[in-house]
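The complex appears here minus one protein chain, its other protein chains still in place.
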Amino acid sequence: MDVIIENLPLYWEGFLRTLFLSAVSGIIALILGTLLAAARVSPVAALRGFSTVYVEILRNTPLTIAFFFSAIVLPRIGVKFEQFEVAAIIALSTYTAAFIAEAVRSGVNSVPVGQAEAARSIGMKFGQVLSLIILPQALRTVIPPLINILIALVKNSSVAGAFFVLELFGYGRQLANANGDAVITVLLGTAFFYLLITVPLGILANTVERKVAIAR
Amino acid sequence: MKAFMSRRKSFVVAATAALALSLSACGGGDSGGSSNPSPVEKPTFAAGTTMQKLSSAGTIKIGTKFDQPLFGQVGLDGKPVGFDVEIGKLIAAKLGIAADKIEWSETVSANREPFIEQGKVDLVIATYTISDKRKQVVDFAGPYYEAGQALMVNKDNNTIKKPEDVKGKKVCSVTGSTPAATIVDKYGAELVPAATYSACLEPLRNKQVEAVTTDNVILAGFVDKEPDAFKLASEETFTKEPYGIGLKKGDTEFRNWINDQLESFEKDGSYKKAWEATAGSVIKTAPSLPAINRY
C-alpha cells in the first residue's frame, strides 16, 4: 500500500496522460467513424467501397501493428512528429474509428425504414435525410455500444506504453521494476486508476441503455 | 462469390502454415557464439543442498533475457545465446548438467523477482543489476560482470558528450528499466519509452529522439551492427551496473558455491573464453571478474 501512496504523483501523471490520449483519440474516432458510416450508406459507390475497405482492414489488424505503422513507418516517409503522443493518437483513433463506423452503421440500419421514406417524400436530399433524420435517431440507440468501444479505447491506450509514450501502464511497469518486492501491489494500483475511468463509463452506458429502452 | 473468396483465403492461410511447418524439419541457422562446456562427471554435494538436488535431478531452470544482444538473445532456432547464457552453461556444467539439459525461460524485467520467489526458475542470469531493494526479496551471487550506463547518438551528433548534455532532451530507453530511471531522475532527460532497446533505433535514426541510453555493452552491439549510423557519445560510463546471478533468498550455501565457481571460471580461463565467444566479438577489451560481493 505504501508503494502506491509514495508514488501517487507518478500514477497521477500516467492517469492524466491516459485520459488525454483516450479523450483526444475518442473525439477524433467518433467524428471519423461517423463520416465512414455515412460514406458506407451513401449513393456514391466509390465512397461505399473506400469505407468498406477501410473498416475491413483496420478491424482485422492488431492494434500493435497499427501502432507500428503510425510510430515507425510514418516517420520513415517523412511524417514526423515532435511528440510521440501524435503517433499514438493517430493509431488509436484510426483503429477505433473502424469499430465506431460499424456500430453507427448498424444503428442507421436500426432506424425504421418509414423514417427515411417520409423524409424523402417531403423532398429531402441524402445529406439531409442522414444528418437531420437518421443519424440523430441512430446515434441515440448506439450510445451504449459506442461507450463500450470508448471503454475499450481507454484500455487499448495501454499499448502506447510500448510505442514511445509514457502513460499509466508504462508508469505501472516502471514502478513494478523499481519495486521488485511489491509488484502485485503496484499492478493493483495501476488497475485501480484504469477502473477509475472505465467503471464510470460502464455505468453511464448502462444508464443510457435503460433510458433508451424506456423511450422506445 | 463471397463464400468462394473466403474459402480461397483460408486455404492460402492454411497452406502458408503447412508450408512453414513442413519446412521446419530442415532448419539450420546461425547460432554464433554458442559453446558446450563439458559437464563434470558425477559431482558430489552435501545432502540437502540445492546443488545436490539440482545435480541429481540432472536439470536446471535458468531465466534469462531473450532480447538483449550479446548477453541473452534468442536466435532463429529458439535457443538463447550470449554471455549470460554462457555463464549459465558453465555453472550447470559444474553441477554435472549438460548444456542441452538446461531449461531456459524468458524473464522480462518485471518478472525476475516473482519467478525466483515462486521457484519457477532456479537462477536468473539476465543482465540483472544487484541493488539493495532487490536484495530484500532475492539473493545475488556475483557480480560476474560490471557494466555501466552510456549514451548512443547519431553519427553526426557532436553536441551530446556526457549525460549532463541530455537535460530536457528526449532520450529513448526501455519502459521500466533502471537506465531509464537514472537518466530521468539524475540527469533530467525527457524519457521516450520503448518496448525493447532495438525499438529505440528507429526514432533515433529519424532524429525524433536525441539519444538512446542503456548499459554500454548493449549499445556497443548496436553500434557494431550499424557503425555508419550510430556511435557512443563517450567511451566513459556514468553508472556502475554490477550484474549478479539472482537466486532464492536465504539459500546462502548455493550462493557461496556459485561465487566459488565464478572465481574458478576466472582462474581456469573459461570466463575469458565465454566472453570472447559472445560479447567479446564487439568489445575487444576482455573484462576481468569483478570482486565477488560475499555478504
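So that you can tell them apart, the chains are marked A and B in the order they are listed, and the count of residues begins at 1 in each.
Simple rule for what comes next: contacts are C-beta pairs under 8 Å (C-beta built on N, C-alpha and C of every residue); 3 or more make two chains touch, one makes a residue touch a chain.
Note that contacts and distances are computed from a predicted model.
*Asks:* One chain isn't displayed here; going by UniProt, is it "NADH-quinone oxidoreductase subunit G", "Biotin-dependent carboxyltransferase family protein", "Glutamate ABC transporter permease" or "GntR family transcriptional regulator"?
*Replies:* Going by its UniProt entry, the chain not pictured is "Glutamate ABC transporter permease".
*Asks:* Pick out which of A:31, A:132 or A:195 touches the chain that's been left out of the picture.
*Replies:* The single option touching the absent chain is A:195.
*Asks:* Check the options B:118, B:136 or B:256 and report the residue that touches the missing chain.
*Replies:* Checking the options B:118, B:136 or B:256, the one contacting the hidden chain is B:118.
*Asks:* Given that one chain is not shown, which residue among A:21, A:36, A:130 or A:166 touches it?
*Replies:* In the full complex, the listed residue that touches the missing chain is A:130.
*Asks:* In the complete assembly, which of A:64, A:83 or A:207 touches the absent chain?
*Replies:* In the full complex, the listed residue that touches the missing chain is A:64.
*Asks:* Contacts of chain B with the missing chain: which residues?
*Replies:* 2-3, 5-6, 9-10, 12-13, 16-17, 19-21, 23-24, 26-29, 66-67, 69, 73-78, 106-108, 110-111, 114-115, 118, 120, 195-196, 198, 201-202, 225-226
*Asks:* Provide the residue numbers of chain A that touch the chain removed from this figure.
*Replies:* 41-48, 50, 56-57, 59-65, 68-69, 72-73, 76-78, 95-96, 99, 102-103, 105-110, 113, 116-117, 120, 125-126, 129-130, 134, 141-142, 144-145, 148-149, 151-153, 155-156, 158-159, 162, 169, 172, 183-184, 187-188, 190-191, 194-195, 197-199, 202-203, 213
Everything that follows uses one rule, which is that only the chains that are shown with their structure count from here on.
*Asks:* What whole-number Å value describes the gap between the mean CA coordinates of chain A and chain B?
*Replies:* Using C-alpha averages as centres, the distance is 37 Å.
*Asks:* So in the complex, which bits of chain A are touching chain B?
*Replies:* Where chain A meets chain B, its residues are 72, 75-76, 80-81, 84, 161-166, 170, 173-181, 183.
*Asks:* Using the touch definition from the top, list the residues of chain B that touch chain A in their complex.
*Replies:* Contact set of chain B toward chain A: 109-110, 112-114, 133-134, 136-138, 172, 175-178, 180-181, 191-195, 199, 202-203, 206-208.
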